[in-house]
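The complex appears here without one of its protein chains, the remainder shown in place.
The letters A, B and C name the chains in turn, as written, and every chain counts its residues from 1.
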Amino acid sequence: MEFVFFVEVLAGGLLAGVMYALVALGFVLIYKASGVFNFAQGAMVFFAALTFVSLTEAGWNFWLALVVTLAAMVLLGIATERVVLRPLVNQAPITLFMATIGLTFVLEGLSQMIWGSQPHGLELGVPDVPMEWLSQRWNVNISQFDLFAALVAGVLVAVLALFFQKTRIGRALRAVADDHQAALAVGIPLQHIWAIVWAVAGFVALVAGLMWGVRNGVQYALTFVALKALPVLILGGFESILGAIVGGLIIGATEKLAEVYLGPFVGGGIESWFAYVVALVFLLFRPEGLFGEKIIDRV
Amino acid sequence: MLYREAGQFKSTYAQDQQIFPILQDRVAIAILLAVAFLLVPAFGNQYWLGAILTPFLIFSLAALGLNILTGYAGQLSLGTAAFMAVGAFMTYNFVLRIPGIPILAAFVLAGLCAAAVGIVFGLPSVRIKGFYLAVATLAAQFFVLWVLQRVGWFSNYSTSGVITAQEIAILGYRFDTPAKKYLLTLAVVAAMALLAKNLMRSETGRAFMAVRDMDVAASVVGIPMMKTKLLAFAISSFYAGVAGALHAFTYLGTVEPEAYSLDLSFRILFMVIIGGVGSILGSFLGAGFIILFPIFLNLASGWVSGLFGVEISFAVVSNLEVIIFGGLIIFFLIAEPHGLARLWQIAKEKLRLWPFPH
Amino acid sequence: MEPGIGELDTFPKLLMMHARIRGARPAIREKDLGIWQTWTWHEFAEEVRALACGLAEQGFKRGDHLALVSDNRPRLYAAMCAAQCLGGVPVPLYQDAVAAEMGFPIQNAEISHAFAEDQEQVDKLLEILPQCPTLRHIYYDDPRGMRHYAEGVLASYESLRDRGRAAYRRDPAFLESEIAKGRGEDAAAMLFTSGTTATPKGVVLTHHALIDRARAAAELERLDDRDVALAYLPPAWVGQFIFSLAQPFVTGYCICCPESPETVMTDMREIGPTYYFAPPRVLEALLTQVSIRMEDASRVKRWLYARFMAIAQRVGGALLDGKPVGALDRLLYRLGDLVVYGPLRNVLGMSRVRVAYTAGEAIGPDLFKFYRSIGINLKQLYGSTETSVFVCVQPDGQVKPDTVGPAVRGVELKFTPERELLIRSPGLFKEYYKNPQATLEAKDAEGWFHTGDAGYVDADGHLKIIDRVKDVGRLSDGTLFAPKYLENKLKFFPYVKEAVCFGQARDTVCAFVNIDMEAVGNWAERRNLAYSGFTDLALRDEVYELVRGCVERVNADLAQDPELANSQIHRFLILHKDLDPDDEELTRTRKVRRGFIAEKYAALVEALYSGRKDVHIEAQVRYEDGRTGTFSADLKIRDARTFASAAARKAA
Partner (left out) sequence: MTVPQPIAGAQRVGEVVLAVENVSLSFGGVKALVEVSFDVREHEVRAIIGPNGAGKSSMLNVLNGVYHAQKGTIRLRQGAAWREFHDMDSHEAAALGIARTFQNIALFKGMTVLDNIMTGRNLKMRCNFLQQALWAGPAKKEELAHRRAAEEIIDFLEIQHIRKTPVGRLPYGLQKRVELGRALAAEPTLLLLDEPMAGMNLEEKQDMCRFVLDVNDHYGTTIVLIEHDMGVVMDISDRVVVLDYGRRIADGTPDEVRSNQAVIDAYLGVAH
C-alpha cells in the first residue's frame, strides 16, 4: 500500500512538474534568442489566461477567443521587444533582468486594469477526474487533466525542438542567441527574429496560462509561477528546452515528495522554499546546470 | 550658479578626501540636518511625521542596505524584506527575553542576527554570479518568512503570528509620540548613512566596487573574493535588519511576517534602481520617490476626478501606480541607468560650470 | 607698514623680519601631489638659510651671479634669496628659451653657479657647457631621468641644502654677518630685457630700487599679508619678479605656484587670488575661451549671457568706479551679478580679486572694458624692466581704457620734442651689465631714463602711451599712424590672435592677420567646414570673409575718430603660420618684432601695396622638435571696405 501511495504522489509531482516546465519553456525561448532572462514571463502567463477567460465569459467562441488572445500575445511580444529591449540592446544581463521586473509590474497593472481583478474559473472540457481504469486496477488516481496537460506539453516541446533544429528561422534564432553582433554581420534581421521569439514565447505563455488556469483558477497569484520557474531553469540550464522539461519534472516531483514525506516533521508548507534550496544545492556543484556548458572566464 | 568655488583650495589630503569638499555643499547639508532635526519635529503634524517621514527614513535605510549589496558590490538581492523581518522579530525577542536591555543594543543585536542570516544566504554568491544569485536571495525571502510563521518561539507563540513592538525607552526617556519616534529614527538613519558613506569612500568600498566592475581583475589585485562578497552581504543585511527593527518599533507598532513579503523586496529594489544604483544619496532619493509618488497620484486622481467629474475608483489608481512604477523602472534603465542620483549630480555639475556649458 | 623698516634695506633682511614676526603665516604654496603644499615664512627662511650656507660652501662669493632656469617653484625663489643673502645676484632666464639663447647671459656675467628645474633645463645647460667655461656647478631640483648623468658639474638641490643646513648649524654667525653686510645699493637681481630690438641687455636692479617701488605700489593698493597672488608668468620677466619676490618680501603676502603650465586655469580657480597680474595677451586668450565656450552653451544661457552682458557693457564700469547709476540699472546689474557676472568671475577664478593689473603692452579698450564691466577691478600700469616696473598706476576710481594713470609717488615725467617719455625715479636700474655705452645712451647725466615710448599727459594728469617712438609714424599724407593701436583693436576679435600693420610713409595702411587656430577652428567646425591644419584653414575663402568682417568693423570704429579716420586698413592677408618666438618673429613675452617681420616678409608687404590679388611665398619654418623645413603656398590678398570719416560725412 505504501508503494502505491508513493507512486501516486510521485505521478502527481511529475505532472505538477510538467506545469512548471511549460512556464520554464517560455523563459528558455527568450533567453536562447536574446540572452534576456524574462522575469515577465509569469505576468504574460497571467495576462494570456485572463484575456482568454474574460473573452470566453463574454460569450466568445472557444477557438475565436484563443486566436484573439494569441494575436494579443504576439502584439505584446513585439511591443516589448520594440520599447524595452531595443534601447537596452548591449546592456549587462542584470540590467535587462531588472527591466523585465519593471515589465512584470506594468503587465500586472494593465491586465487588472483591463479585465478587473476577480479570480475566474476556467473550463477546457477536460474533466479533472482521476482515470477510472487506473484507479481501479492499482488504486492510483491520476487526474485525466494532468495527463492531458502532459500530452500538450509533450507536443509543444516536440514542435519547438523541431522548430529550433530544422527550420531556417530556428537556425537563425540559435545564431542570434550565440552572438548578436555576429548574427547581424551575416545579415540576420535581429529585430525581426526577436519579434518572432517573443511571439512564440507569448504563445507558450498562453498554453501555460490555460493549463494553470484550469488547475488553480485565473487570479493574480499566477504571476508568482514565474518565481517557481527560476529553480527549474537553474537545474535544466537556461539554454536547453530539454533541460526545462527535465528540470520541471525534478522540481515538481521533489517538491511533492518533500511536502508529503518531509512536511509533517517541520510544520508543512515547505513547498514555498523547497524548490529554491534544491536549486541552490545543485548550483553549488554545477553552476552551469545539467545541460549548460562550463563557463570559462576569458581574460 | 550658486557655487563660488574660487579660493576653496585643499592644502591637506584630509581636506581633499572629505565627504563634502565644497563649502556650499557643507552649508546645504548643515541646513538640511538642522531642518530635519529641529524644524520638522516641531512643526510637523502627526500624519506627516508618522505616515510619511518616518517610513521614508526607514525605507531609505533599507534601500541603503540593498544599495551597498547591489549598487556597490554588484550582487543582486531579492530578499531585503526577509532580512528586515529578521531584524524586527529578533529585536522583539531580545527586548522580551532580556529584561532591561537598552533598545539601541537590541537594534544592534537584531542587526547582527540579520547579518548572520545574510551571510548564510550569501555563501552561494562565492560560486554563482549575476541574476543566478536571485535564486539564493529568493530562497532567503521564502525560507525566512516560513520559519517566522512556523516556529512559534519567534512570535512568542502568539496564535495569529502577530507581534506588538514594546515601548521604546532610552535611559528612562520614553519615545511614544510620532515626533519622538521620528527623531529616534532620524538619528539612527543619519548615523548609519554616515558610516556607510565612510565605508564606501575607503578600502572596503573600493573592494566592493572592484568586485562589481571586474572580479577577475579584483582578485588579481589581491582582493579576497569570498571575504569581500560575504562582508557585503553581512553589512547589507545588518542595515536591512535595523531598518526592519525600526519598521516595527517606530512605524507600524504591530507586525506579522506577511508584512515583509516579496512585494516589499521588489519595492526596495525599485527604490535603488530609480534612486540611483551605487549611490548613498540615491537610496534616499529613491525611497522618497517611491513613498511620495502614490500620495501624489491620489491627489492628482482626486484633482482630475474633481475636474472632469468622473469618479476614478481606488482600484484603478492602485493599478495605475503599479503600471507607472514598472514603466519608470524601464524608463530609468534606458534613460539614466544611475537614476535620480545621477540626474542630481549632473544638475550640480552644471551649476558649478555655470555659465559655461556642461 | 611695520615700524623700523628703514634699516631693512635688502630682501634677505626683509625675509628674516617676516620669519620673526609672521613666521606661521603662509609664504609660498605649490600645487604638488594633488594638494597645495605650503611653506610658512619661518620654513621658507630656514630653507633659504640652508641653501645660502650650501652655496657659500660651494664657493659662491659676494658679487657672483646665480643663473636660474625654472618654472615658478618655491625652490626657485628660495635659491634666488639664498644668492642675495651672500651678496650674490640672481639671474633668472626664460625657461622656454632654446639652449643657444642661454649662452650669452652666462658668458656675459661669467656665471659659475646655476639652478635648473629638471632634466629638460639641465640638458640645455649641458649643451652649452663647452662654450661656458666659467659654469662649474649646476643644481637640479627634479631628479627624474637623470640617474645615469655622470657629469661632475651636477649636484642635487637636496644635497646642496642638506650640506648647507649642517654648515649653518655649525656656524650660524657666518650667514648672519653676510646678510648684515648687504646694503640697499647692492645689486638684487639682473633681468635680461626681452630685446624687441638688438641683443638682450642685462638690467641690474638694486635692492633699494626694487624695495622702494614695491613699497610705493603696495601702499597705493593697501596690500597686506592676507593677500594672495598667483605666480604663473615666466620668472625671468620683471613683471613676475616684482609680484612674486619684491612685493611679497615688502608686504608679506602669499604667492602660489601652479602645478604645471597646463593646469594654470584650474589652479587659479582653486586658489582664488586677491592680487592678480596679467599681460594683455593672457586677457585676450581668456576672453577668447569665454566666447568660444559661450557659443557652445544652450540657447537659454546664450540669451541670458547676451542680455546681461549688454547691461554690464552699459553700467558695469561705472558701478565699479562708484559713478552714479540709475536705480533700475543698479537692480538689473545686481541680478546680473547673481546670474552671470558672479559665476563668470568664479569660473575664471577671479571672484576674490581686489586689484588686477595689466601692463607690458597697450591693451585694446574693448578688452579692458569687458573685464571691468563684469566687476573685476582691472587697472592699467606702465613701467619697464629698467624702472622696476612701477612708473604709472591707475588708482581706484580714476580708471580710463586708454591711459596708464598718473605717476606713482617719487616718479618724475618729462617729454622730448619728438614726444619721447623721459623718467626719473628712485626705482631706476643701476646699469646695463658690462655695457656702459648702452647705459649712457639710456640714462643721461641728470639721471633721466629714455623709455623709447611716445606719449603725452592728458587733461586729468594721466599718461597716455601712443606707441614705440620708432614705430609711431606718419602716413605719406602726414596723418598719425600708430600701428599698435590698430593691432589691439583687431586683436579684440576672438578670431584674431596677432596682427601687424604697415603704413609708415605709405599712402594707405595694410595689415598681416594671424588667426587664432582654436577660435576659428571652432567657428569652422560649427559650419562643418573641413580643414586639415592651420595653413589649410588660413587659406580658406570663408575665413577670409570672416576676417574681412572684423577688419571692416575696426574701420567703422576708426572712422569715428577724426585723428585716426584715414589710417583705416585698406588691404590685408592672412599669414600661413602662427607668429612664433622660436622663429624670432615675437619676443619671449610674445611682443611683435615689427622690424624683423617687415624684413622677413618684405615680399608680402610689397604684394599688399602693389594691388596684386595673391602672392606666392616660400618660407623657412622650424618645427617643434628643432627640424627646419621649407614651406610654399599662395596667400590671397583681400580689400576691406573703408568708411567716410565722421567729419567728412558731416561736411558732405
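The rule is short, and it goes like this: a residue touches a chain if its C-beta (ideal position, glycine included) is under 8 Å from a C-beta of that chain, and two chains touch if they have at least 3 such contacts.
Just so it is clear, the structure is predicted and the values come from calculations on it, not from any experiment.
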| item | value |
| --- | --- |
| Options B:Ala207, B:Ala240, B:Ala259 or B:Val322, residue touching the unrepresented chain | B:Ala207 |
| Which residue of B:Leu78, B:Leu231, B:Ile274 or B:Ile290 touches the chain not shown here | B:Leu231 |
| Residue among B:Tyr13, B:Trp153 or B:Trp303 touching the omitted chain | B:Tyr13 |
| Contacting the left-out chain in the complete assembly, out of B:Ile22, B:Ile52, B:Ala190 or B:Ile223 | B:Ile223 |
| Touching residues on subunit C - with respect to the absent chain | 32-34, 144-145, 147, 259-260, 262-263 |
| Hidden partner interface residues of subunit B, rising order | 12-14, 16-17, 195-196, 198-199, 202-204, 206-207, 209-210, 212-214, 216-225, 231, 235, 278 |
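Just so we're on the same page, only the chains that are shown with their structure count from here on.
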| item | value |
| --- | --- |
| For subunit B paired with subunit C, centre-to-centre distance based on mean C-alpha positions, whole Å | 57 |
| Where subunit A and subunit C are represented by their mean Cα positions, the distance between them in whole Å | 77 |
| Chain centre separation (subunit A, subunit B; CA means) in Å | 33 |
| Multi-chain contact sites of subunit A, meaning residues that touch two or more partners | none |
| Sites on subunit C at which at least two other chains make contact | none |
| Subunit C-facing residues of subunit B, complex | 1, 3-13, 15-16, 353-357 |
| Subunit B contact footprint on subunit A (complex, rising order) | 37, 83-84, 87-88, 91, 93-95, 97-99, 101-110, 112-113, 116-117, 224, 227, 230-231, 234, 266-270, 272-273, 276-277, 279-280, 283-284, 287, 297, 299 |
| Parts of subunit B lying in touch with subunit A, wherever the complex brings them together | 74, 76, 124, 127-128, 130-132, 134-136, 138-139, 142-143, 145-146, 149-151, 216, 262, 266, 269, 273, 315-316, 319-330, 333-334, 337 |
